Structures are given as structure tokens and as C-alpha cells.
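First comes the structure, then the notes that go with it.
Of the protein chains in this complex, all but one are displayed in their positions.
And then chain A:
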């Protein structure tokens, strides 16, 4: 876009006379100016209507932003996200290792898991876990296939809203993570395993010290996206009274009817969480690209902006 202007022959080679600087006249781009003008206008207009609209009740938003109940919900959302992601990643690694195993039974088991949990909607799975007591009224430890039980619990006391949410989110996440981990494992040059084996390393050490660290470079960026997506996906558990941020916001507006104000309160918190997570993702990626001579593309600010987009269109 910028015209690079070569300086006059200050340090130039001699021979011909000093070259004259290029005179480049950039054409006017009226279309672009028009579009920019319209965009600016729309932004200002949006800001103005939002600011002055009496139905938005900014004073009530301010009242509830740091409300005890809202903060409790926020804490549940954070806990749910972190716990589901941790369990999901562990499940994903295990299932991915099953998928690349030599045993056909392990591979089939892994395939069935991914097939089932990616093939049904998360919302359905959540409702299912919440109502699991309808299928298994009791959960016990003992001999399988109808043998004697050592100890039993009533399912309804065991599977609370939070537990059902955790089960649904993490098991679903595991299915997606396994695909991400598998792609990472496959991206590592098989020669790496051979070189490590030739040094006398055991299979476990080869996986832990050679293959996984390199696969991480491939695994981390989409996992960051999964985490950020999970922050927002936790709002689904409001259908099973998960006590998360959206659930408590809904409970509040069902009593005081400030629907919009409380949805704005929740949205502001979701934005804050996503922004913080995007920053973390940026530094994590930088850490795992060591030795690959590439810097993590983009800037921290660009990364945050990208993650704020509607997740359906981003990927």
C-alpha cells in the first residue's frame, strides 16, 4: 500500500546518474471511503441508541454486575469450564492413544465413543445425564452382569445439576479433543519415534518426551479455541438448572423481570472471560512453538478480537 521511495543516490552505486525517485500517484478509492463512512455512521448510531435507550436500564446493569448471586454463577461457570476441559483433554488423550493403538478392539471402542458423542447434540446429552435416574435409579459397586453389590447410591443424590453438567460437557468435549489430539500425534514425523527408539527409549518415554511435546504445537491452538468455546457452551446447562452464570441471571429476571439488563450483565462477564482466555491462549501457543522457527501469528489484540466472534462462523 505504501509506496517505497528509493532515496536519491546518497549511497547508491555510481555509474549512471542518480536515479529519480518514483512518483506514484495512488488512485482515489471512493468505494472504500464510502464504506468506511457508512460503517462509522452505523457504529456511532448503534452506540448512541444503546446509550440513550431507556429500555436497557444501564443503572440496573450496574447494580447487578457485581451482585453476589451473579458472581456465584460466574464462579460456577469458571469451575464448569475448567473442570470439563481438564477431564475432556484427559479423555481426549486416552481416546486418541486408543485410536492409534495396534489393538483393533481399542480402536473400535474409541471410534464408537467419538461416533456417539459427536453424533448427538450436546443439549440432548445434557438433558439425558440430568435424567439418568430414570434409566439407572441406583448406582452401585459390585460384580457386573447382575452379581451382588457391595454398595449402592441413589442416582438422584449423586447426579446433581452440577454433576450432570460436568458429565455432559466433559464427555462430549473428550470426543472432540480426541480428534484434535489424534491429528497432533499424526503430524509428528515417524522418524522421531525411530530415532528415540534407537537411543533405547521405552514406548512410554518416547510418547511423553518426544511425540507429545511436538504434538502439543498442533494440539494447543485448537484446544484454546475449544476452551473459549466451552466458556460460552456452559450456558447450555441453564436448561438443567446448572447454577451457572446464565442460570442465575435467568432466575433473577424471572423475579424482577429485568430480562435485558440481566442478559447484558451475563454477556459482559462472558466477554471478560473470553478476553482473559484469549490472552492465555496467546502465551501458551508461544511457549509450545519453541524450536520451530515460527512465531505465533498475529498479535494479542488480534487474537482476542478473533475469539470474540460468533463461534459458528469463526471455524
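Keep in mind that, in the parts below, a residue touches a chain if its C-beta (ideal position, glycine included) is under 8 Å from a C-beta of that chain, and two chains touch if they have at least 3 such contacts; residues count from 1.
Just so we're on the same page, contacts and distances are computed from a predicted model.
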{"item": "Listed names \"NADP-reducing hydrogenase subunit HndC\", \"ABC-type polar-amino-acid transporter\", \"Phosphate transport system permease protein\" or \"ATP-binding protein\", matching UniProt entry of the absent chain", "value": "\"ABC-type polar-amino-acid transporter\""}
{"item": "Full-complex contact with the absent chain, from A:164, A:210, A:264 or A:277", "value": "A:210"}
{"item": "Touch criterion as defined above, residue of A:39, A:120 or A:192 at the omitted chain", "value": "A:192"}
{"item": "Contact footprint on chain A, counting only the chain that is left out", "value": "189, 191-192, 194-203, 205, 209-210, 213-214, 217, 290-293"}
